[in-house]
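Just one protein chain is left out here, and the rest sit where they should.
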Amino acid sequence: MNKSLLTVDNLTIGFPNTHQTLTHVVRNVSMQVQAGARIGIVGESGCGKSTLAQALLGAIRGSGVRVDGTVTYAGESIFALPADRLQRLRGAEIALVPQNAGQSLAPHHTVFQQIAEVLDIHLRVRGDEAWRRTVALLTEMRVHNPEHVARRYPHQLSGGQQQRVALAMALAGQPKVLVLDEPTTGLDVTTQAALLALLNDLTHDARMAMVLVSHDLGIIAHTCQHIVVMYAGEIVETGHTEQVFRQPHHPYTQGLIAAMPQITTARLPHAMPGQVWSGASSQQCAFRERCAWAQPMCATAPVLEFVETTHAVRCHRWQDVLTARAECDQAEESHQAHLTPKQDDAIPVLELRQVSASYQQPAWRWWVRTPAKLVVTQVDIAVHRGQTCAVVGESGSGKSTLARVVTGLHQPLHGGVYLAQDLLSTEVSRRHQAERRRIQLVFQNPDLSLNPQHTVSEILYRPQAVFFGRTRAEAHPHTVAMLQHMRLDESYLARLPRQLSGGEKQRVAIARAFLADPEVVVCDEVVSALDVSVQAALLRLLVEIQQLRGTAYLFISHDLAVVRAIAHTVVVLFAGQVCEQGPTESVFARPSHPYTMMLLSAVLTVPQRDFQSPLVHHLDAGAVSAGGCPLRQRCPIALPQKCADVEPPWQQSAEGHVFRCHHSPQVLAEYRNQLFLPATERSMP
Amino acid sequence: MVWYMAQRIFSSLVTLFVVAAIIFVATEVLPGDVATALLGREATPKRLAAVRAQLQLDRPAHERYWDWLYTFVHGDWGNSLARPQQAIYPLIRERLRNTLWLSGLAATVGIAISLVLGVLAGLRRNQWFDILVSVVSLIGMSLPEFVIGSLLMLLFGVVWALLPAVTIVNPQASFNDMLPSMILPAITLVIVMVAYILRMVRSSVIDVAQSEYVHMAYLKGVPSQRVVWYHILPNALIPTINAIALTVAWLIGGVVVVETVFNFPGIGRLLTSAVSDRDLPLVQAVGLVGAFFYIAINICADVATLWLTPRLRTRYWQVSDAS
Partner (left out) sequence: MQADTPLRATYPKWKHRFSLSAWAGIVLLLLHLLMALCAPWLAPYSPTAIDPDGAYQSPSFTHVFGTDRYGRDIFSRVMYGGQVALVISVISAVLSVLIGGALGIGVAFVGGFIDETIMRVIDAMISIPSILLLLVIVTGLGTGTAVIIFAMVLSYMPGVVRVIRATALEYVPRDFVLAARMRGERARHIVWVELWPNVLEVVLVEFAMRASWIVLAVSGLSFLGFGVNPPTPDWGLMVNENRAVLVLSPWGTIFPMIAVATLVVSLNVVSDEIARMFGVDRGVRR
C-alpha cells in the first residue's frame, strides 16, 4: 500500500452559532489520501464536505472556529504550520479547484497573469517561459484557441472555459494533491462530461492524487476509485466506488442511490423521509430520525467499522440493511404505471404552433442597435391532459424563453399559444382572468419567486383572492388543505420564506400554483436547484397531483434522467430549434438526432451503464451561426456543404418520433449503434 | 472608449443645461416681482426701473434663459448688480484661483491621509487601530465645518497663537504669501474630507478582503503582502475613485462655510456676500461655475474608473472571442 500523502485524523470543526454553542460541521472525519488515489466525497447540502475540502488546505473561513484533530501532510500538521510554510504548501503541494470559478478568478487580471502568478511564486518561472507554460497548460485543458483565451479576462469567458482555467491554475504549481470542490456546478451536461473526461485523463498516471467533492453520485461514479459518503458532518460509509454502489451498506447511501432518477427506466426515484439533521446532539446516530431501520440501539452513535478491507460503515444494523436491499431490488420495476399514456383526450390542452421569439432592445433606445437574434425558432409542441411534456436543452437553447412565451411574459415574433384550441393573447395583461388562472408557472429559484417580506399565508392567499374572490376566512381551509397536500403543516403559515429550507420553499411555490386550480402548469427547472433526495420527494409529489387532478405539465429541464422519470413526451431543443421530439421512452432509448445522442451519452448514471465516453472534441467550438443546421459546428457527422446551407428536413422515425436531420435514418441508426457500444475495454476509474 | 467619452460628455452637457435651468428658475422665475424682492426695502421707483432694465424682466422667462446662457457661454458674464462697475468674470477668476489653491492643497493632503488610514483600518478590521480610526472618523463626520473651523481657530490662533486666526489678505496675493492663511482652512477641510473618504475606503477594503477571489488567492499560495498589493488594493480602491471625486468636487462649492469662518477670499466667500447682497447675476455665475467643476470632475472620475476596471473597459472595446 502506498504511503499516505495527506492524512486526516479525527478532524472536528465547529462554528459558533446563535445559541452560544458550536455547530459541528465536520465530526470525527478520518481519511487517507495516497499518491495516485482518486477519492470522491459525496453528500448533500450541509453535510460538511465543502468545509472538509477547504480544511485539506488548512483554510477554514469564519471567525471563532474551533478545530480538533489534525490534517497531516508529509508528516506535518497543516493547522500548526507557520504562515510562510502554509503559503508554500498551497498551490505547490496541495491545490484547490474552487466551486464557482467565475467568482474565484481575479476579475482584474487576465488569465495569463493569474496562471503566471502561480508559476512565479511556486516555480520561479517568469516572462516568456511563463507564457509558454501557460499556453501549454491551457492546451492540455483542451481549451480552444489557448493564446487568445490567455489574454482575456475571466468575465469574457464562458463557464466551461472559466472552470478549465481554474483547473489549469491549480495544476500550474504541479501539486501532488488536487482537491476539487463541486467543479461542475452550473455547467451544461455536455461541458460537464468533457471536463470529467479531462480529469480522468489527467489523473490516469498515478502521480497526482485527487479528492473530488460533489453532491452528484454520477460524477463520483465516473471519476473516483474510492468513495466517501458524508452525512451531517460524519463519514457514514466509505469504500471502493464500484463496491459501494453495488452493495451499499448504509441506509443513507441506499437512500441516495434510490433517489437518483435513472435514464434507463421510468422509475420514480424514492425520497427519504425527514430532513437533513440540523445540529442536534451527538449522542445518537445522526441518521436515526430518517432511518427505516432505526431501533433503540441507535440511540448511541455507531462507530465506523470495517466490513471488508477497504469498506467501512457507520451503522449498527448494516447486516440487516444489506439483506433487505436484495429483496427490495425486485420490487422496483413496477412503478412505470404513471407513464402509460391515456388515450381519451385527442385535443391537446396546450399547444404551441410555430412559435418563434427573439430578444430586442426597446424601440426608443435608438442609440443602441443590436440585431435581433432568434432565440426560439418555429417550435411546435402539444401537451395533453394529465400528461407531462418535457422540454430539454442546455443553456441558450431557448427553453426558458418558451416558458415565458406560454405564460405571456414574453411576446413571440410569430406563432401562437393555444389553450384548448383557443388562441391566447401574447401579453399576459391582455388575457382573460380565466385564461391566466388556467396556466400557472413555477419558477426555478424559490428565493426569487417568493416575496421575502410576505408570510406563507399571504403568499398562498393572493391567488385565491385574485382568481376566486375569496376572503381570507374563506381561503383558509383551502390553504391548509393544500399545505397538507404538500406535507407541510399549519405552523408554516406564519413563517417567512427565509425561515424555510429550499425544498419547503419550492413546495410553497408549487402550492401557490395549484391553488389556482390550473389545467396547465409550466415547471421551469423546478427541481434543478435541489438536493437529490429533496428532488425525489418533489417529483413524486408532482406526479401524485397530476394523477389526482389531471393537470398537464410543460416540464422544462436540463436533467435528462429527471425527464425520463416523469415525462410522457419530450422535446429536445438546441439553439432555439427543435431537434427531436416524441415519446420519452423511444426518444431516449433509440435517439435519432446527433444532438440527442450527444446529450444522452453525457448523462452520468449510477451504476455505470455500458456506454462509451461522450464526444469531447467538438464542445467549445464556438457560437452558432444562422442558416442551415445549428448543430453543424459541433456535429461529428456533419456534411460540410449541406448542413451549412440547407435547413434539415423533418423526418419521422420508425418508433414514432420526429426529428430534423439531413442524414437518412439508416446512417443515424448506424452511428447510434457505434456510439453506444457495450464497452469492452471501458477503463474503470 | 472614445465612444463612451463622447457619450458622457454629451450627457453631461445636457445635465449642465438642466442645472443652468434650475439655477435660473430658482433665482429669476419667482412668484411676485423679482425686482421688488431683490431690492427689498431699498426699492425706489428709479432703482426698480434700473433693475428691471438690467435683467430685462419684461421679456418671457425662457427667452431670458437662452439669452443668458448664450452670453454666458460667450464669455460675457455681465456686471455685478450690487457693484455695477465690477465685472463678474475677472472677479470670479481671481477668487476661483484662490479657492482652487486651497482646495487643491486640502485635496492632496486629504486624499493621501484617508487612503492610507482607510486601507490600514480596513486591513486591521476590528483591531484597536481600526476602532480608533472609526471613532475619529465618526466625530469628523458629525461636526459641522464651522465648528471644526472655529475650534481650530481657537486652538491655533488664540490659545497657542501659532497661526493667524483671521486673514486680512489681499485676494490677489501669490501662493506663497497666501499659504500661511490657507493652513487652518485647509486643515478644516481635510478633517471633513478624511472622515468621509476614510469610511468609504475602509468599507471597500473590508468588502474586497472577504471576496471569493481574494480567498482564492490565499488558497493559491500567494503570500499575504502580495495579496494586499496586487489583489485587494486594486479592487478596493478603484471603485472609490468616483466617491473621492465627488468629495473633491464638493470642495469647490462646499468651501463656503470654511471660507466664511476664516474670512478667506475665495469663491465661497464671494457667493455668501453675493447672496446677502441679492446680487443675482453673480449668484448665477458662481452657481454655474461650481456645477461645471462638479460635472467635469465627475466625468474624469467615470473615465478613470472605466479605464482601470477591466470588466467595464472590455464592454466598450471590440472583443472578438470564440466562446
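We just call them A and B in the order they show up, numbering each chain from 1.
Here, a residue touches a chain if its C-beta (ideal position, glycine included) is under 8 Å from a C-beta of that chain, and two chains touch if they have at least 3 such contacts.
Owing to the predicted nature of the structure, the values given are computational and were not obtained by experimental measurement.
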Out of A:A101, A:L441 or A:V570, the sole contact with the unshown chain comes from A:L441
In the complete assembly, which of A:G64, A:G127, A:P452 or A:P640 touches the absent chain? A:P452
Even though one chain is not shown, chain A touches it at residues 17-19, 23, 44-46, 182, 185, 215, 275-279, 362, 364, 407-409, 428-429, 431, 433, 436, 440-441, 443, 445, 447-454, 462-463, 466-467, 498-499, 501-504, 512, 529-531, 533-534
Need a quick check: the contact residues on chain B for the chain that isn't drawn. 11, 14-16, 18-19, 22-23, 26-28, 30, 37, 138-139, 141-147, 150-151, 153-154, 158, 196, 200, 203-204, 239-240, 242-243, 246-247, 249-250, 252-254, 256-257, 260-261, 271-272, 274-276, 278, 280, 283-284, 286-287, 290-291, 294-295, 298
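In the analysis below, only the chains that are shown with their structure count from here on.
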Measure off the straight-line distance from the CA centroid of chain A to the CA centroid of chain B, and report it in whole Å. 52
Touch list for chain A against partner chain B, complex: 54, 57, 59, 61, 83-84, 87-92, 95-96, 98, 100, 103-108, 110, 117-118, 121-122, 144-145, 148-149, 152-153, 155-158, 161, 169, 173, 620-623
For a test of understanding, state which residues of chain B touch chain A in their complex under the given definition. 211-213, 215-224, 226, 230-231, 234-235, 309-311, 314, 319, 321-323
